[in-house]
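One chain of protein is taken out of this complex; the other chains stay put.
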Amino acid sequence: MNAAVGASRKMTSVPPSEPKGEPLAGLQTRLEVRGLNFYYGSKQALFDVSLIVPIHRVTALIGPSGCGKSTLLRTLNRMHETLKISRLAGKILLDGEDIFRQDVTRLRRRVGMVFQRPNPFPKSIFDNVAYGLRVNGYKGSIAEAVEKSLRRSALWDEVKDSLHKSAYAISGGQQQRLCIARALAVDPEVLLLDEPCSALDPISTAKIEELLFSLRDNCTMVIVTHNMQQAARTSDFTAFMLEGHLVEYQPTEQLFTNPSDPRTEAYITGRFG
Amino acid sequence: MERHFEKELEEVKERLLWMGSLAERAVHQAVQAVLDSQPELAQRVLDEENAINEMQIEIDERVTKMLALQQLTAGDLRFMLGGARINQDLERIGDQAVNIAQSAQRILRHPRVKPYVDLPRMSEIAEEMVRDSLNAVVRKDVDLARKVLDRDDVVDSLRNQVFRELLTYMMENSAVVFPAFELILVAKNLERIADHATNIAEDVIYIVQGRDVRHPALDRR
Partner (left out) sequence: MSAWAGSRHRIVRKIISYLMLSLTSLCALAVMGVLLFILGYLVWNGGSSLSLDFFTKLPKPVGETGGGMANAIVGSLKLLLLASCIGIPIGVIGGIYMAEFGGKTATFLVQFTADLLNGVPSIVIGIFAYTVIVLKMKHFSALAGGFALGIMMIPITLRSTEQFLRGVPVALREAAMALGASKWKTIVTVVVPAAYRGILTAILLSLARVAGETAPLLFTAFNNRFWSPGWNQPIASLPVVVYTYALSPYDDWHRQAWACGLVLLGMVLVTNIIARTVLSRGISIPR
């Protein structure tokens, strides 16, 4: 009888389950935020926010509108400095170095950003991806780097024959993947994504989510999303923010099955507001 | 387009089938312990109980995670829900096997009551039902599942037969009450095992076709 069992169903050995327990332990820290207080003029937008972004993982920031998640994201590559009335107190460390002590253009090469609406330059597809390389004085073969970047963004096959065409000739979802390719071209250590799919249709969104999953191996990602299901699908760690405060920061599985703060639960179950 | 969570769905399925094979083996060994008078088989079943229980917990955790994080719908959702129920039934089958093993240990302290005729038949059918229901899971085979459903009645009638026989024996000879009683319990356990196999078959139909065939009397059309 056992032979019959063996014939119909192979008895394979069970692969090991992921170890339970504190998942943050054992993961290197890529970005660290310590006691961040942020002001737009006299209005305070972030209150004493501290969190650790682990390396080679996707960290999501969720929360209702105005909770400060985008504000927090933009401090990570000092993009808040484009607004003159913004003020900041606290520390932000990239691999242990204070980002405010570094040259800001060098920082932004290491910490790239993808925005909510696709914003390719009015140039060709090739020139868009090559822009970061040229601006930063890349010494190697630009054509090779462009191809590598487009392959990483799963866009190469779709545009390889029309690299000279205007970036506006492709669809919205493709444009957003182009913007991701453009950001990846300079090989950043961290990629910040500010609601990257909110302007896209479901299929483009799914493609980009799969793309983010494939990038995890050598890129640390921080994604802001108002779609908490997207955070659930794509991230390893999730931070819930409310009115400028960091309410809860946990492994995603934990936060979505058993959050510790009742406000988190109210938001996740859709009972907020 | 292949999605990355498909790998995790596959892992749940793998673990369910692994658990199924553990449960099958437990039933077989427990029954052999009784029918062939082999106490060491009974002990083996008791030793291997934990493996089944641990797997149940792990599968439940995985199912919870997938449902919370992936907004599963349609076939994926039915697979998770059906899988969670199959998980439960397999653990119960494991429990029933343990009960049979414990009964075996108690029976084997006494001489055999009578030649076993119906019990082997019952166990054969019950084991076959478990095996076929799990095959139906693998192959998504609704017809095979239906065949399992049909055999449940046979097992029920065999159980009644065993009850009648053994009750008669007990009434005639009070010395055999202990072992005969344990044999009645074994028959009950086998009948329960067959019921759980039936549940698994019903879950297969739900997973594949989305139809709930658990209570035909309540045919809501």
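Letters are used for the chains, namely A and B, taken in the order the chains are written, and counting of residues starts over at 1 for each.
Convention: a residue touches a chain if its C-beta (ideal position, glycine included) is under 8 Å from a C-beta of that chain, and two chains touch if they have at least 3 such contacts.
Fair warning: this is a prediction, and the values are worked out from it, not measured in the lab.
Colleague: Would you list the chains present here that the left-out chain is in contact with?
Modeller: Its contacts among the visible chains are A.
Colleague: Which residue from A:40, A:100, A:115 or A:213 sits in contact with the chain not drawn here?
Modeller: Hidden-chain contact among the options goes to A:115.
Colleague: Looking at A:59, A:77, A:205 or A:264, which makes contact with the chain not pictured?
Modeller: A:77
Colleague: Of the residues A:163, A:186 or A:242, which one touches the chain left out of the display?
Modeller: Answer from the full complex: A:186 touches the omitted chain.
Colleague: Could you list which residues of chain A touch the chain missing from the display?
Modeller: Here the touching residues of chain A are 77, 79, 82, 105-106, 108-109, 112-113, 115, 117, 119-123, 131-132, 135-136, 168, 179, 182-183, 186.
One rule holds in what follows: only the chains that are shown with their structure count from here on.
Colleague: Just give me the whole-number Å value for how far the CA centre of chain A lies from that of chain B.
Modeller: Taking the mean C-alpha position of each chain, the two centres sit 46 Å apart.
Colleague: Write out the stretch or stretches of chain A touching chain B in their complex.
Modeller: Against chain B, the touching part of chain A is residues 1-2, 4-5, 8-9, 11-12, 14-15, 17, 206-207, 210, 213, 229, 232-233, 252-253, 256-257.
Colleague: Over in the complex, which chain B residues touch chain A? Could you list them?
Modeller: Residue positions touching the partner: 1-5, 11, 14-15, 17-18, 20-21, 24-25, 28, 55, 58, 64-65, 68-71, 127, 131, 134-135, 138.
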